[in-house]
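The complex appears here minus one protein chain, its other protein chains still in place.
Order of writing sets the labels: A, B and C. Residues in every chain begin at 1.
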Amino acid sequence: MSAVDVAKANVAEIAEIVDALDSAALDAFVAALRDAPRLHCTGIGRSGLSTRAIAMRLMHIGKEAFVVGEVATPGIREGDLLVAVSSSGRGSILRQAQAARERGARVVAVTTRPNELTELAEVSLLLPARAEVETRQHAGSLFEQAWLVVGDAVCAAVQADLGVPKEDLDRRHANLQ
Amino acid sequence: MSAVDVAKANVAEIAEIVDALDSAALDAFVAALRDAPRLHCTGIGRSGLSTRAIAMRLMHIGKEAFVVGEVATPGIREGDLLVAVSSSGRGSILRQAQAARERGARVVAVTTRPNELTELAEVSLLLPARAEVETRQHAGSLFEQAWLVVGDAVCAAVQADLGVPKEDLDRRHANLQ
Amino acid sequence: MSAVDVAKANVAEIAEIVDALDSAALDAFVAALRDAPRLHCTGIGRSGLSTRAIAMRLMHIGKEAFVVGEVATPGIREGDLLVAVSSSGRGSILRQAQAARERGARVVAVTTRPNELTELAEVSLLLPARAEVETRQHAGSLFEQAWLVVGDAVCAAVQADLGVPKEDLDRRHANLQ
Partner (left out) sequence: MSAVDVAKANVAEIAEIVDALDSAALDAFVAALRDAPRLHCTGIGRSGLSTRAIAMRLMHIGKEAFVVGEVATPGIREGDLLVAVSSSGRGSILRQAQAARERGARVVAVTTRPNELTELAEVSLLLPARAEVETRQHAGSLFEQAWLVVGDAVCAAVQADLGVPKEDLDRRHANLQ
């Protein structure tokens, strides 16, 4: 199987994930991000990298968006929203979600299926890689790709809802590197 | 346009990029990564995040793969390969590619179209977002998504070529966070 | 020479740097950080790590402090202050300072001696490692140590000037990791 054919198969798998999306849950997820006064985004490994890309776009849109673990990120506090991303919904991301709740923060989850993390979350965006959708790819790859693609659609919806013009995003884009 | 419809449109754009891939160039790109004794991967902003995801998978596969700017990354030296990722092919990534060449390292590029960066590179993977393929998305989003999806296909091809079993990847997966 | 003796020698070198400080310049540096509406902190390698530590403390104190290159860091704009840290005052940090000035931002420098970077800066904190003060240590180690120690003194002075109670710092401390 050539690399091009693998890439096509990857795209087909992402398309399946998107077809399986619960449109009402996705709209609720968009609304939660749009309305939160302050966002803390968290994920580890490759999920964390897609999460960082989404956090960066949310910052471009004008949301106060932080990434857990970055130097300039303050503690989470009452009223903040934790965007907790974990395909398994276990381990350190689950612990962070529990700690966020104990501090009066709210939680939304991005994961593959109902689990302990979704029980803590007021809204869950399910990307059913390895759940409803089979994948030929290694480990969480499909989840990580789908979260980047769907997350960017979430960002576009937040931007449209808030009526933020493209120029505002360009203006906030990092300009020193 | 609902968020689900935006996600579907995003997937369709990625599919267009994949359809536009030059299969021979992609195979050469796979071979360059597969055969390099040591890889340095670099990109900034969201391109850099997709690049980190690909570097992590290459490490899982058993390649000695570094990310420029990380603490544990040594200097580049003769014979090393720089994987330089930049949609524009300008700015600091171009400067890094020039510095790598001056030190006797080799360069492969991931970019959108022929430019100064591809002139330095022995192989270029063109993901023609905003070049041959139109996009409704903000800024480099399509490039960043396509690089993650195509990059994962590149990784799968490298893994298959080297005959690395899935268990080896799992074993190298980060296990302390 | 035992490791304890090396540690003692390191401390003696830092003490020499502190003795060589220009008190008026240090006070002007404190005032610049205290009064800036928004801070962007930048450094590479180990200097960058000490810079991140100082940026984190400034955030704890309540300053809007960003680290160049972090995901949640917006572009620099008119009126922002760039804290540019580089022992040599050359290379990418100098380029960032130039870019900051072109965008109407102000610049303060942390470096070892007068150079191209200090020419761009309205205030410069000179830590004369390898300039007035000899060091037995490798490369920039003394500069990096001195910047952490003196930078923390700067933070304490900013905190005192602004009258920020300790409890406010604790409240902003990261609490999810």
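Throughout what follows, a residue touches a chain if its C-beta (ideal position, glycine included) is under 8 Å from a C-beta of that chain, and two chains touch if they have at least 3 such contacts.
On a predicted model such as this, the values are computed, not experimentally measured, just so you know.
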Checklist outcome for this item: Touch with the missing chain holds, among B:Val68, B:Leu81, B:Ala109 or B:Leu142, for B:Val68
Checklist entry - Of B:Ala7, B:Ala32 or B:Met56, which residue touches the hidden chain? => result B:Met56
Checklist outcome for this item: Note that chain C touches the chain not displayed via residues 1-4, 6-8, 10-11, 14-15, 18, 21, 23, 26-27, 30, 44-46, 49-50, 52-53, 56-57, 60, 91-92, 137-139, 141, 144-145, 148-150, 152-157, 159-160, 166, 169-170, 173-174, 177
Item to check | Residue ranges of chain B at the interface with the undisplayed chain | outcome: 40, 42, 52-53, 55-56, 59-60, 65-77, 82, 96, 99-100, 103, 171-177
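The rule is simple: only the chains that are shown with their structure count from here on.
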Item to check | chain A onto chain B, rotation angle from CA fit, given as a multiple of 5 degrees | outcome: 180
Item to check | Between chain B and chain C, centroid-to-centroid distance (C-alpha), Å | outcome: 34
Checklist entry - Distance-wise, how many Å sit between the C-alpha centres of chain A and chain B, to the nearest whole number? => result 22
Item to check | Junction residues of chain C - those touching two or more other chains | outcome: 69, 71
